[in-house]
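What follows is a structure written as structure tokens; I'll ask about it next.
Excluded from the complex is one protein chain; the other protein chains are retained at their positions.
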Amino acid sequence: MAVNLAVKIGSMVMRTPVTTGSGTFGFGSETKDLVDLSKLGAVCVKATTRERRLGNPPARMCETASGVLNAIGLQNGGIENYILEKLPYLRQFDVPIIVNVPGENPEDFAYVARRLTETGGADAIELNISCPNVSHGLDYATQPHLTAEIIAAVKAVTHLPIIAKLSPNVTDIRPIAKAAEDAGADAISLINTVIGTAIDARKRTFKLANKTGGLSGPAIKPIALLAVYRVAQTVHIPIIGMGGIMNATDAVEFILAGATAVAAGTVSFVNPLAAIEIADGIADYLTQNGFTDVHDIIGAVQ
Amino acid sequence: MAVNLAVKIGSMVMRTPVTTGSGTFGFGSETKDLVDLSKLGAVCVKATTRERRLGNPPARMCETASGVLNAIGLQNGGIENYILEKLPYLRQFDVPIIVNVPGENPEDFAYVARRLTETGGADAIELNISCPNVSHGLDYATQPHLTAEIIAAVKAVTHLPIIAKLSPNVTDIRPIAKAAEDAGADAISLINTVIGTAIDARKRTFKLANKTGGLSGPAIKPIALLAVYRVAQTVHIPIIGMGGIMNATDAVEFILAGATAVAAGTVSFVNPLAAIEIADGIADYLTQNGFTDVHDIIGAVQ
Amino acid sequence: MQALAAPGHFVLTFDDPETARDARPGHFIAVAATTPANAGSSILRKPFSIFTVDREAGLCTILFSVYGPTTSTMALYKPGDKLDFLGPLGGRVFEADPHSDVHHVMVGGGYGVPPLNFLAKTIKAANPNAKVTLIYGARSANLLVGDDGLREAGVEIISCTDDGSLGVKGRVTDGLSPLLAPPAPDNGGASVHVYTCGPTPMMRAVAELCTAHNKPCQVSMETPMPCGIGICVGCVLKKADGTFSRTCTDGPVYPATEVTWQ
Partner (left out) sequence: MQALAAPGHFVLTFDDPETARDARPGHFIAVAATTPANAGSSILRKPFSIFTVDREAGLCTILFSVYGPTTSTMALYKPGDKLDFLGPLGGRVFEADPHSDVHHVMVGGGYGVPPLNFLAKTIKAANPNAKVTLIYGARSANLLVGDDGLREAGVEIISCTDDGSLGVKGRVTDGLSPLLAPPAPDNGGASVHVYTCGPTPMMRAVAELCTAHNKPCQVSMETPMPCGIGICVGCVLKKADGTFSRTCTDGPVYPATEVTWQ
């Protein structure tokens, strides 16, 4: 029997509850020989800023136990480059586009959001107020009122669904999620990477040129699951859960914790088809356990 | 050529820079057939509270990717039981004893510290203001002024070195470390476990009876290393670093980040001799790299 | 060092005269199956019950089935490989008096069968006339393992399969009930002592049946054991007196009356 996998994030309809994670799937065209984007629930593209950014110097990434540290530094061609060079490829597919937007001040966020709205460049905007790899990047998601300020600034210039991407690097994520909801966010995505570092004992140097980086992958799954669970107990808007999802079982755990949709992040580096295969696996889980709709298990953990 | 491994934590001299981590080595006597305690830098015993505590119901622990989640809930026999039943065994060995002390209010902390001081029950007191598994346990280490309050209360009743054990579950650990130093702490130990959870997709339940737990093991090493580095840049008192140390290379990374000593935590479950073997491995590292004293590499990361 | 006992099941033999000498039924070892190829995939040791010992040869075996990293790695071991283990571990093990006039009834399932096999053989070796029965269950016949050498030693075996493909169709309690019902016609009037090890729901059912019939029962708990040596306090069982007991060093075997089944 067919199961329903479709979910809604604000007004955006996803055919499956699995999107790509920003920064872990490029702009979609890199994998054109491998991935049919129309099979994704949504495609969330890499952070796109007002101006082009070169990013951090190498080394930018290293492996840790069951995890990956990165300090990419938001390398991207800027919003106009996105609209001209990236969007046309994406729009060949029948799939919603989420554009991840970082910024250094409310004006930057609003500028990019406005350009995306004017040009039809996105179906939802994910506000990256939680990137640990650039100065000021993380600051917004550490304080409820700053989170609210950014969301309000963007809300004023767009009718597109707004997703607030939150950071786990805070004492309590709940008041921040609540502030995002109150300021008009249509959804919350979490978690962004966990701040950390790695040291090379032989060379006695940091492994990353940036010294610190953001930790992703299975190592952070327990942290992410708890963040999703806590936020789900706090807000009424949908949650896009991520952090260490490697397979459908992991994804189901996030949905049980309260996520309406999930993102395949680091796993796409290993298997660029992961987001598609995970959606298939969620359908199998539902069937095997006698459910007909993914909504039946959202937040169902006991 | 012999290398110097001895370090000082306040007035406490450790023959090697490696102690056991509280809660991961019992009270020393459990491994009496396996471990000669006098070969340890120090032995840090399980949390000891004013009254006996039964702890949390099972399941208390589960494995995660490169990590372990625990919610023991501070099971222990209470301070008088420690003095009568545990201390005599420990005092058979020529090794400093660190007693880990949690509490629900300043009076509890002070009471246990006073009893330890009166009875010669400890060579240093580690204030566990960061245990994520009991209500109020974590709260103190989330706020600088609460951290300072506990340290001042204990300082008033003991001349023993005071070690403040801090939590990584905060937005910024630096002001908290600074508050601890200013309030008179002789050292900082970090990190305690990272809060998280695990869900059983098949049963649709939390894996731990307590729902949430604290994450330890290699998964958290990047988080711990950064916390140590940041605190080392902030305070002038020694740091005992821990979080995912499995071998001497990991320990050297913590020392390079700024730790004066390190603790073998979860690794002792796999190898109860780990704290001794790690000290030997640090000596080998120093020799192979032309150093004669562990102090030569404290904070030496570039 | 390795033999396939049944599909997916392996018997691993290791050479350790001290363990062979000291191990009693109910003792276990804690294995770390770490290789360069799997570094970090499983952090903790995993417990495995002693299956057989050969004191003269100084050899022991464990019987295991393949689940995760540890057992998958163990399944790859070749003769001559070194087994990294701690043991024998366990504080309280099975207590049985081979010479008393009781009917020893063992009830096992899954990886609970190996230690009961060890117990049955130990009793029979001490007293060939002891009356020993092993009742064990599995979903189907080809999952039944761990009865090697028992029949030869004179142990009565009652197998129970969910699908009836071998022995009694049904659960182990269906095999056990007739032996407990008074008057016990087929045990010659001897009193019955029950020993059980296996999945918790099974042990619970066995324990409750024994309590109902007022028969002594020893249960060997199979909680996950993060350290196996008493230092993590993560393996606890809630006892009837409300306290928590470390199954690794205070157990794994308890009188059924001490156990709560939550």
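Letters A, B and C mark the chains in the order given here, with residues in each chain numbered from 1 onward.
Operating definition for what follows: a residue touches a chain if its C-beta (ideal position, glycine included) is under 8 Å from a C-beta of that chain, and two chains touch if they have at least 3 such contacts.
Bear in mind the structure is a predicted one, so any value in this text is a computation, not a measurement.
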Chain not shown: contacting residue from A:63, A:85 or A:284 = A:63
Query = Of B:65, B:101 or B:166, which one is in contact with the hidden chain?
reply = B:65
Query = What chain A residues would touch the chain not displayed?
reply = 23-26, 30-31, 34, 46, 54-55, 57-63, 66-68, 70, 72, 75, 217-218, 266, 268-272
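Note that only the chains that are shown with their structure count from here on.
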Request  = Return the chain whose centre of C-alpha atoms lies at maximal distance from the corresponding centre of chain C.
outcome  = A
Key: Most central chain, judged by mean C-alpha position against the global CA mean   = B
Query = Per the centroid of Cα atoms for each chain, what is the distance between chain A and chain C, given in Å?
reply = 48
Task = Give, as an integer number of Å, the spacing between the C-alpha centres of chain B and chain A.
result = 34
Query = Residues of chain C that touch two or more other chains: which are they?
reply = 40
Note = Among chain A residues, those touching two or more other chains are 65-66
